[in-house]
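Of the protein chains in this complex, all but one are displayed in their positions.
All chains are identified by letter, namely A, B and C, in their written order; residue positions are counted from 1 within each chain.
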Amino acid sequence: MTDNMLPLMTETVLAFLPFYPLISFVLLILLGKRLSWRLAASLSIAAMVLSALSSLFVISQLSVDIPVITSHLWTWFTLSLAEGANQTNQSAASININFYLDGLSAVMISVVTGVGLLIHIFAAAYMKADENFSRFMAYMNLFIVAMLILVLADNLVLLYLGWEGVGLCSFLLIGFWYQEKANVLAARKAFIVTRIGDTALAIGLFILFKELGQLTIVDITQNAQLLWVAGDDKAYWITLLLLGGAVGKSAQLPLQTWLPDAMAGPTPVSALIHAATMVTAGVYLIARMNGLFLLAPEVMNYVAWLGAATLLLAGIAALAQSDIKRVLAYSTMSQIGYMMLSLGAGAFSAGVFHLMTHAFFKALLFLTAGAIIVALHHQQSLFKMGGLLKRLPFETALFAVGLVCLMALPGSSGFFSKEAIIAQLWSSDTAGPLLWYCAIFGALLTSIYSCRLFFLAFMGESRFEQNLQPSSSKLLKFSLIALAVLSLIGGVFANIIEMSLAEVFPLDTRIVESDPYWLHSVAIATPFVGIIFSWFYFASYRSKESAASNKNTFIASSSGIATFCRQGLAFDSFYHWLLVKPYCYLAQLNRRDVFDQLLMLNAWYVGLCHDVLKSSQTGKLRWYAAAIGLATFLLLLVLSVDVISTEAS
Amino acid sequence: MTQLMLQCLLPILIIAFGIVLSLLLIAWRRSQTLILIFTLTIFSVALLASFSLFVNLASDIQVTTLVKVDSYGLFAFMLVLIASIAVSLLSSTWLIHTTEVHDEFFILLQLVVLGAGILVISDHYAALFLGFELLSISLVGLVGYSRDSEFSVETSFKYLVLSACASSFMLLGIAFIYSYSGTLSFTDEPEILTNISNSDSSVGNVFFYRVGFLLFMVGIAFKLSLAPFHLWTPDVYQGAPTPVTLLLATVSKIAMFIVLMKFWFSQAIFVETKSSDENILFLMSIFAIASMLIGNTLALKQQNIKRLLAYSSIAHMGYLLIVLMVISPHSVELAWQSALFYLTAYVLATIAIFMTLQLTQYNHHNTELDVNDWQGMFWQNRSLALLIIVAILSLAGIPLTMGFIGKFYLLNVAVKAQQWWLISVLIIGSGIGLVYYLRIIFVLFSTAIKANNVNEKNNPKELLPLPLTLTPAMNFSVVIIIILSVLLGIFPDLLANFLVKPY
Amino acid sequence: MSITLVMCGLLFGGALAWLLEGIKPQSARWVSLLTVLVIGVYFAIALNSTAYDFSTLQLLVRVAWIPSFHIEYALALDYLSIVLISLTLFLALICVLVSWQEINDKVGFYYFNLLASIAGIVGVFTAVDMFLFFFFWEVMLLPITALIAIWGHEDRHFAAIKFFIFTQVSSLIMLVAIIAMSFIHYQQTGQLSFLYQDWLILDLPLSLTQYLMLGFFIAFAVKLPSVPVHSWLPDAHTQAPTAGSVLLAGVLLKTGAYGLIRFVLQLFPQASLNFAPVAATLGVVSILYGAKMAFAQQDLKRLVAYSSISHMGFVMLALFSFNIIAYQGAILTLVAHGLSSAALFALAGMIYSRIHSRDLNNMGGFWLNTPRMGGFALAFCAAAFGLPGLANFVAEFLSLLGAYQRYPILTIIAAFGLIGSAIYGMVLFQSVFHGKRQVKPQAINDLSARELLVFSSLLTLLIFIGLYPNSLLDFFQSENIKLVLNNTAGVTK
Partner (left out) sequence: MIAIPLSHILILASTLFVIGFVGVITRKNTLFILMSLEVMLNAVGVAFIGAGSAWQQADGQVMFILILTLAAAEVALGLALLIQMQRRFKSLDIDLLSKLKG
C-alpha cells in the first residue's frame, strides 16, 4: 500500500462506514421471519463489527497532521442564492452527503459503534425468544446507521437527517411491543416531544442559512466567527434554537418528559438509544456547534442552567421511582444534565468525555437491569425485588460496577469525567460557583438514589418469591463484562480524548483563577457523603429484619411529595393540561371543520330560501295575479324613487 | 308591397297558408297521420324557405311599418320551426294514447308558430301585439288540450287569466310609451323628436316612458317567466301535456326574447339622459338577478322533472337578460350573436330533455315523472341517458357542450359591459344550479334501489321501469342531438359564423 | 413530440376499455394498463428525441380553433409541465393498479373515466391558450366527478356535488378573468387573444390586475386547496374510490399549484407580489389548520385528506415567497406529495378492501398480520411528516428555507406544522398498526404482489428523490426560473 493509496482508502472506508448496518437492515426487513435467529443475529452483529472495525481504522488514521478526514459521497441538493442575499457572496450552497471525521466525531463513532456492537450482542441474546427478533435487530441496525450519519454529517441538513432518523428508530423501538397501549403511547410521546425540539432546530437552520448562506458546519463556524462578535443577536437566536433541538433530543428541561416513558421499550433499546447514544445527540450538537455557541455567551449560560436544572430535577425524581428502569432513565437525564452543564461552562471536552464514560456505564447499568428483569419474569418494580445479591451475584457485581461509575467514586470512569466537569465550573465565565453547588448537590443526589436503588434491589430480604430465570447466554455475559471493563477503565481514555478534541474545541484561554483549595476535596467527598447518608436513611431497605416483619410496607410511598417526585415533578400533567388537552379539545371541538360549516351554511341558507320561495308557489291563481300586481307596484316604486331623486337634482 | 317584401314574408305566409289548408284537410278527412305529415311538411317548407331567405338576405328589409325582416329574426324563426317539428313529433307519440280529437292540436300548433313568426319579425307594437296574442290564445288551447287530465282546466285557466292580465299590463305599457313618443314603431323616428310643437304639455314626459316601459316589461317578463313574474311557470309546465310544455319552454320563449331584443336595441335611442338610461338598466338587472337567483333556488330540491325544468328555465332567461346590458352600439352584434347562440343551446337541450321525458313518461303511464324515475337509466338505455347528460351539462354550462359556449358568450358580453354584479350573480346561480343538474345526472348512474333496500338486489324489475326500446328514427334523432350539442360545443364557429351577418 | 397524441391515446384506450367491457370485463383492466404503459413509454421516448430546450416554454402546436374569438389550440411544454405530466402518467399507472380488484362493477366505464381524466389533466398541464386551458380544466372534472359519484362510498353524491360546485364556481370566476384579459388584449392591440404568450407581454395597469389576479388565484386556491376554501377536499377524498383519491391528491391538486406558478405568478407579478403576504398567510394557516384537522379525524381517508391540505399550504407559502429555493421546494413538494399521498390513499384503499371500514377505531394491531403493509405504511407516514431521506423532507425543507428569506415570522409559525404533521402521522400509523387487534380475529392478508408493486415503486421514487433531489431540481435551476423570479423581484425594486 503506497502512501497515496492510504488517504483514498481511508475516505472510502469512511464513506462506507455507516452503511453496513443499512445493508443488514434491508436484508433483515426483506427476509424477515424467514431468517433463523442465528442468521439474523450474525447478520446484524457482523454489520456492527464491520462498522466498528472501520471506525477503528479511520480513527487510527487521524493524527495531528491529519486532523480531519472527509469523504464526499454525492451532492444532495444545491441551494441557489439570490445575489447579495447574504454576506458571503457565493451563488449557490451545496448540501452534500459528506462525512466529516474529526476528533469529536471520532469519539462519537467509537462510542456508537463500540457500545452499539456490545449492545447488539447483548440484544441478540436478550431478544432471542421474541418472535419478531429479526425486525428488532433491523431497527437496531437502522438506528446505528442514522446515529452514525448524525455524528459524521458535515452539514447540518445531513445531521438533521440522522437526527430525525434516530428519532424514528427510537419511536419504532419504544413501540416495538406494539400491542401494549402504554408502549404505543410512550413511543408517540417520545417522537412528538422530540419533534418539538427538532422543529426548533429546523428553524435554527433557516435562520442560519439566511444569515450565512451556509449549512456546512465548518463554514458556518468560520463565517460566524468572521462576521459576528460575541453576543451577536443572530448568534443568540440561532444557538437558542439549536439548543431547543438539543434539549428535545437529550431529554433536558423543558422537553424531558418523554424519556422516562420511553423505558417501555425493550431494555437493549433503553441502553443503546435512551442512555448511550441518541440522547447524547443534543450534547453532540452543541459540542459540534461550539464555535457558534461561543458567540452567544448568554445561551451558553442558559445551557448551563438548563443542564443544572435538569440534573437536579432528574435526581430528585429518581429518588422516588419504583421502577428500576425509570430510576436509570432519570439518572440518564441527570447525567446528560451534567454534560450540558459542562458544555454551558465551556468545558466541551469534559462534557464529551463524560458522554463517553456515561455511555459505557449507563449501558452497563441498563443491560444488567435488563438481565435482572428477565430473571425476575419481567418484574421491574424495585419494591418487588430485594436480596438479589445472593440470588444473582454476577448481575449484582456488574450492577455495582455501574453504580460506582455513576456515583463517580474515585477510580471509576465516571469519576474522571464528572470530576473534570465539576472542576471547571467554578471559574467558568458562563457558569460559576452557583452552578458548581448545583453540580455538587446533584452528585449527592446521584449517590443517594444509586444507593437506594442498590439497597432496594439487591439487599434486604428477597421479596420475589418465584424462581429466578437468569440467562446463561454467553453472548449476554460477554457483552456485560466488556461493558463493565470499559466502565471501570474508561478513565484511561481521558488523555486520548483530551488530545483528539483539542483540535475541535478552542483552547481554553481563560486565566484559571485560583479556585478555592477545597473544591476538589468537596467534589470527591460528596458521593461518599451520599452513601453514608443513604446507609442510614435507607437502613430499612437493606435490613432483613424489618422487612421480614412487615413485607408490605415497601410499596411506593403515596405521600404527595413522593408522588410529585415520582411523576417527574408533575411536568407531564402540566404539559398535559397546558398543551395536550387544549390541542385535543380544539381538535375535538372543530372536528366538523368550522370553515366547512361556514361554507355549508350557505348551502343551508339557499335551502332555506328554497323553502320560503316554494311556499310562494301556492297554486292559487288569485295570488299569482296579485303577485304580478305587487311586483309591478314595487318596481314602479323603485323607478319613481329614482325619478324623483334625479328630478330633484 | 314589392315582390321582395313578399319573399321576405314567405315563411310566415307558408305557415298561414298551411293553417288554412289544414282546416280544409280536416274538413276533408280526419286522420292523425295525415295532419301530422302535413304539419311537418308545412314546417319543413317554412324552414327551407326561411333558410334560403336567411342565406340570401342582403340586408334588413322593412316590410311596411309593421315588420322588419332581418337575419336574426329569421334565425330565431328557424329555431322556432325546429322546436315545433320536435313538438309535433313528440305529440304524435302522445296523441296516439289519448282519446282526444287530434287534428285541432296541429292547427293550434301552427297558429302558435305563426304567432311566433310574427313576433320575431315585428317592428311595431301592433305587430308585436298581434303575434303575442296569437301565440297566447293558441297556447291556452294547447295547454289544456288533454281534457281527461285532472289538471287541464286548472292549467288553462291559470294560463288564460294570467296571460290576459299580463297582456293588459303590456298594452297599458304600450299606451304609455305611445303617449310619450307618439309612434308605435320600434324604429321610426319618434314624433317626440320631430314634432316638438305639440300643444299638450304632458306629452313627452319621460316619466310616462318609464312607467310604460315597466308595464311593457311586465308582459314580456311574464311570457319569459322572469322573476318576479314567474309564479305561473311551474304550474302550467306541470299541468300541460309534455309536448306543449316543450312548446312553452322553447317557441314562446324564443319569440318573446327576440322581440324583446328588437324592442330593446331600437328603443335605446329613446333614452336621452344617462341617468334614465341607468334607471332602466337597473330595472333590467333586477329582473336578471332575481330570475337567476329565484329560478335556481326554487329548482334546488324539486323532484318533479317538469317543475324542475320550469324553474331552471326561469334561471336561464335570467342569464339571457345579460345580453341586454350592452350599451355601446358596436357591441350589439355580439349581443345578438350571444343571445342566439345561447338560445340555440338552450333549445337543443330543452328538446332533448323533453324528448326523453315524453318517451319515459309514456313508458311509465303517468304524468308525474319524478327525477328518481330515471334511476339507473345509464345502465339500461345508454343513448337516451347520454342525451340527458349532454343536455343537462349543456344547461349547466359545462364545457364540451353548447351550453358552455353560450355561457362563454354571455360572460363575454357581461365583461364587455362591465356588469360585475350580474356576473357574480350568474356565478352564484350557476353554482346553485349545479346541485340539481348534477342530481339528475347522478340519478341516471345510480343503481341503488329507491328505498335503499339493498336486500332486493336480485329483483331488478323494481329498479328498472325503463328498459324501453327506441325506434330507429328516435335513436337517430337522439344521436343527432347529442352530436350536434357536442360538436357545436367544441367547434362553436360552425354556428357562430352563421350568426354573423353576411353583410 | 405530440401531446395531442398522448391525450388521444389515453382517450382511445379508455374508449377501447369501455367497448371491451361488454365482451370481456377483465380485458378492460389490461387494456388500460397497456394504454398507460404505452403512452408513458411514448412520452419518455418522445421527450428524449426532441431537440427542444424545455427550460423555457416551447410551443408545440398552434392551430386556430375558434377563429371568431381568436382562440387557438395551442400546447406547450417546459420542464415544469414535463415533470407534472410524468407524475401524472406514473400515478395513472398506480391508479390502474390499485383499482385492479377494487372495481368490479362497470369496469370498462370506470377505466374510461380514469383515462379520460388523465387525458384532461395532461391537457391542463400543456395548454397555453387560456380558453383551451379552461376547457381542459373543466373537462377533467367530469370524469373525476363520475368516478366519485358512481364508484364512491356511501356519501358519494354529496361529495361529488360539493367537489364539482366548489371547483366550478371558482373556475367561473377564473373564466371571467380570462375573458377580461382577452378584452384588455383587444384594447391594447386591437385583437382578441387568449394566448398565454401574448398575455405575457401585455402592459397591465396595476389597479386592474389586482382583480384579475384574484380571479385566477381563487380558482387555483380552491383547487390547491387552501384554507378557507378547502372543505370540498376531505369529502371528495373520503368518498372517492381509491384510484379517485389517488388521482385527486396526486395530480388534481397539482393543477392548482401549476396554475399558480404558470399564470398567477407570471402573468401578474406585481399584483401577486402585493398579494403575497395574504397568500403566504393563507398557506401558513393551511399548514397548521390542515395538520390540526388531520389529527382530529377518525376516518382514515379524511385524515390523509386533511394532511394534503397541510402539505399544499407549504406550496402556497413557498410560491408566494418569490425565492428560487422556495420555488424549487414548491415544485418538489408537488412531486413528493403526489407520491406520498397517493401511497397513503392507496393504503387506505387496501385497508378498506380488507376490513370494509375507514374508521380508525375499527383498526389497530394490523402489524401482527400485515408487517409488510405496516412497513410501507410507516415509510409513507414518515414521508408525510417529512422524514429526511424521503422526498417530502427536501421539499418542505427547501420551501421553508426559501420562505424564511422573505417571511421569517410566518415561516417560523409554519414550522410548527412539522410538529402537527408528526402528530397526525403518528396517530395514523399507530392507530392502524399498533395496539391490540380491534376487530375480527381472522387474519388480514398482507400485501399481494400487485399491491407490493404499487407500494415499492412509490417508495423507491420517494427515496430516490429524497436522496437525490437534484435529479429533479436540476431542471429548475436554469435561467428561465431566475427570469421569472427576477421578473417579480424586478418589480419590487
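Rule of thumb we're sticking to: a contact is a pair of C-beta atoms (placed from the backbone, for glycine too) under 8 Å apart; a residue touches a chain by one contact, two chains touch by 3 or more.
Predicted, not measured: the structure shown is a model, and the values here were computed from it.
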item: Displayed partners of the chain not shown (whole complex); value: A, B
item: Per the touch definition above, residue among B:S50, B:S71, B:S225 or B:Q238 touching the missing chain; value: B:Q238
item: Option from B:M5, B:L21, B:L40 or B:A164 whose C-beta touches the chain left out; value: B:A164
item: Residue of B:G18, B:G117 or B:G141 in touch with the missing chain, whole complex considered; value: B:G141
item: Candidate in contact with the missing chain, chosen from B:Y125, B:F229 or B:F341; value: B:Y125
item: Where the missing chain touches chain A, by residue; value: 614, 617-622, 625-626, 629
item: Contact set of chain B toward the excluded chain (per top definition); value: 125-126, 129-130, 133, 137, 140-141, 144, 147, 150-158, 160-161, 164-165, 167-168, 171-172, 174-176, 178-179, 182-184, 191, 198-203, 205, 208, 234-235, 238-239, 307
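FYI, only the chains that are shown with their structure count from here on.
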item: Centre distance in Å when chain B and chain C are each reduced to the mean of their C-alpha atoms; value: 42
item: Distance between the centres, which are taken as Cα means, of chain B and chain A, whole angstrom; value: 76
item: Two or more partner chains touched - positions in chain B; value: none
item: Residue ranges of chain C touching chain B (in the complex, touch as defined); value: 65-69, 105-106, 131, 134-135, 138-139, 142, 145-146, 149-150, 157, 160-161, 164-165, 168-169, 172-173, 175-176, 179-180, 183
item: Interface residues, chain B side, partner chain A - complex; value: 157-158, 161-162, 165-166, 169, 206-207, 210-211, 214-215, 218, 222, 228-229, 231-232, 234-235, 273, 275-276, 279, 282-283, 286, 294, 297-298, 300-301, 432
item: Parts of chain A lying in touch with chain B, wherever the complex brings them together; value: 606-607, 609-610, 613-614, 616-617, 619, 621, 623-625, 627-628, 631-632, 635-636, 638-640, 642-643, 646
